[in-house]
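Note that this complex is displayed minus one protein chain, with the remaining chains in position.
The chains carry the letters A, B and C, assigned in the order they are written, with residues numbered from 1 in each.
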Amino acid sequence: MWSLNEIVKSTDLKLNELFKPGMVFFIEAIIVALLAISLFAILGLVLVLMERKVSSFMQVRLGPNRVGPKGMFQTVADTIKLIVKEGMTPDNADRFLFHLAPFLVMIVAMILLAPLPFANGFQIWDINIGVLFVSAVSSVSVIGILMAGWSSNNKYSLLGAMRSGAQIVSYELSAGFSILAIVILSGSLTFSDIIQSQANGWWLFKGHIPALIAFVIFIIAATAETNRAPFDMAEAESELTAGFHTEYSGMKFALFFLAEYVNVFIVCAIGATLFLGGWMPLHFGDNTTFNHVMDYIPGIVWFFGKTFFLIFIMMWFRWTFPRLRIDQLLNLEWKYLLPISLINLLLVTVVAISGWHF
Amino acid sequence: MFLIKYIKEVFGAVKSLAIGMRRTLSYFVRPKEIITQQYPDERPVIAERFRGEVVLMHDENNEHACTGCTACELACPNGTIKIVTKFDTTPEGKKKKALDTFVYRLEMCTMCNLCVEACPTSAIKMDTAYEHSVFDRNKLTKKLNNEGSKIRSGVE
Amino acid sequence: MYSTTEIVKQSTAEGEMVINIGPQHPATHGVLHFVITLNGETIKKVEPHLGYIHRSIEKMCESLSYRQFVYVTSRMDYLSSHINNHACCLVTEQALQIELPARALVIRVLMDELTRLASHMLWWASMAMDIGALTPFFHAFREREMITDIFEDTCGTRLTMNYMVPGGVLMDLHPDFQKKVHAFINQFKTKLPEYDELVTDNIIFQNRTKGIGYLSRESAISYGCTGPVARASGVSCDVRKHFPYAIYDKLDFKEIIDTGCDSWARYKVRMQEMRQSLHIIEQLIDNIPEGDFQAKTKAVLKPPKGEFYSKVETARGELGVYIVSEGATTPYRIKFRSPGFSNLSALEHMAVGGKIGDFVAVMGSIDLVIPDIDR
Partner (left out) sequence: MTKEELKITLTGLLPAATFEESGQWLNVKVSSSEWFNSAGLLRNQNTLQFDFLFCETCVDWKTRLTMVYFLRSTVLGHELVVKVDLDRDNPEIESVASIWRTAEFNEREVYEMFGVKFLNHPDLRLLILPDGWEGRNPLRKDFEDPVNMVKL
């Protein structure tokens, strides 16, 4: 059976035969960049369509169904429309920051892709502090949002950006704590090690109740960090019209839009890697027959399956719940999630030290 | 005590959210509940009383029942209807007022049905046509009586 | 209304900023304009600027006959057009002392209550949307569609009916009317618990509305609030109970009063009112008397010289129609006391001190319909 790991290795070997080592690195970087960008484009198209279909089914309607079979090319049509649209810059805007902001948000999302293991050995950069890297870089995207809000010279944008700042800074904490729970359980910061530690069962099942609590908190914090309903304070359509991207139009708006979905994908991928074993197939202890059957499904399918399951949960949240108010949002973090995750961390440590997990 | 209240609060909140999520999921997995009507493919059922536009009824002999009495014009609250009359000569040689042009301005009509109520000879009625959009506003000003139509004999 | 330059000129204290909500804004449900002074996110001052869709209906009515002006009122509060028409017909009938046949009265009450249900459903949908939940909007429209279909069958229109005329109703009920209303009642009874599951019981929704937009009983009376807004502040003001018209005095229904005084109380009052309206419809739907649907009236209505006032309970509150007649075929002066106008004036009192999110929640809970305010 083919595996992505072998394809990567053989390509590397082939390139090393043909070129000098410096050139090989350069060519590989280009290939990776192309792959990353095409992944982004596909993700944007798929996730936007998925969101619209999920919302439409929950709202007893059909959703897009005119462009292509079952409306599959709706997002392609939308993208073309957004590219052709005029990108306007408001008067008195800080033009440099205004144009920079969408790219910054996008670049952050791209950097976050680096340590993600898509399949066994199929990873851009297996950095030894992967988890730390992800939680550090993900908070940079708030700078892009703040930039967009400030430079637009619009009060709605400013309010949205400030809300987003307060929100992401606070939810970073509980997201970090819930990630820490898995780091303690697996004893490593490297993504590949964390996945290997789940070879005999996912942490969500192995880690008892503390892992479950950490998972729930992670999902809530991830929803908040990606500015999605019910935590979409930065956009808050009925209050701030469109929040920080009120003044953006055309392709720059599309970049914000795309970055939102890519961020959703990335946090869900991280959640899937940490709690659901990433590309690791579903294994139950020593049940060899069952484990063997599961191994036949390729790792990349497992990875995307788990990630899209988490994405569905986040969409499900969005189309069910009303929006919180900004002070309630902060109350939820500081009065509920933070204390709970602190206590939970203690529990996890106890579980890890006494080896109660499987 | 405080802790029990705190935990109760958290569980109550999670439960209320879970109930809502169950409801949306139940719709998500039951696509037969979808109520979308795909309009141009799927024509809506229009009630027979639907007020879409005013029409002057003609029979197969191209005859209508309008005497040109302008009762509808007077009843109309927004000046939608304009009746232009002429004088016909009856076979007995008497001059008689008759309808020349029934001008109906659809763009001003609010479909209030007052003209139909006012008509003494029931010559006009509300039709159920509803696709009125045109590219030129002038097309909405309509002449309701057919070319060469005349009043049905016996209608006074 | 201000021009933009004047808004900029308005002096603001240190750390405050002026923000325009509207005229085009997702939460105003129409063209309503608020100039809000903010300190951070806290609202310091709210100033409504009206008139973006002012059509001067009162002036228009002065040149329309007593039959014609009824149709204009459908365009005032377009969500309760039957009830508006009812108010106008009542004032003409009162002036001319027309006795209505029993069937016409029952039809009118049925239509009024169906309208109230449809209006409250739309309010529920848009309030949930204001708070940020988009899914309830479509669920409520599914049931509202059944009511508009019933209206379309009988009245021929879906929104602006002009179904009630002085002396009765325009047309007899459609033969399918009872069947369809029964179908609607059955459907709605199964869906109401779902509404509660989706929105009422939701902890986020409750937190967003509880304690928000406080309007005490005294303020509610002083600001002239009526309808669910006043009843949620503990004021008993249901016109159907206190000044019964049509056959409301013979019907069994409760006036819903809540003393919560906040957005949550207003929400609960309307949800209960939907159940009461359903109860009224259930009482009447199988007992529609046979007979004429319209009393015999003269072709040209000429009320005697004098002043006449009639009031009805619309979905938003008390709608009054004040007519000064000079004995001519057109009214000399006509004034609509619209419920939205008074309810809006209390908005500043309710919203000051809250956050922007609260402002939207309060605005949703007082159920503004802009043409009703501007007229």
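Just so it is clear, a residue touches a chain if its C-beta (ideal position, glycine included) is under 8 Å from a C-beta of that chain, and two chains touch if they have at least 3 such contacts.
Given the structure is predicted, the values throughout are model-derived calculations rather than measurements.
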Residue among C:Leu38, C:Leu110, C:Val235 or C:Ile256 touching the omitted chain: C:Val235
Sites on chain C contacted by the missing partner chain, in the whole complex: 1-3, 49-51, 54, 56, 58-59, 63, 94, 219, 221-224, 226, 235-237, 242, 306-309, 318, 320, 322, 324, 332-333, 335, 337, 341-342, 344-346, 349, 374
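As a convention for this text, only the chains that are shown with their structure count from here on.
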Given chain B and chain C, the chains that contact each of them: A
Chain at maximum distance from chain C, centres defined as averaged CA atoms: A
Of A-C and A-B, whichever chain pair has more C-beta contact pairs: A-C
Centre-of-Cα separation between chain C and chain B, whole angstrom: 24
Centroid distance [mean C-alpha coordinates] between chain C and chain A, Å: 45
Whole-Å gap between the CA centroids of chain A and chain B: 51
Junction residues of chain A - those touching two or more other chains: 58-61, 319-321
Shared-contact residues (touching 2 or more other chains) in chain B: 17, 20, 23-24, 35
Interfacial residue positions of chain A with respect to chain B in the complex: 54, 57-62, 65, 316-317, 319-321, 336, 340
Chain C-touching residues of chain A, taken from the complex the two chains share: 55, 58-61, 155-156, 159, 163, 229-230, 232, 236-241, 319-328
Sites on chain B touched by chain C in the complex: 12-13, 16-17, 19-20, 22-24, 35, 46-47, 49-51, 75, 77, 110-114, 117, 126
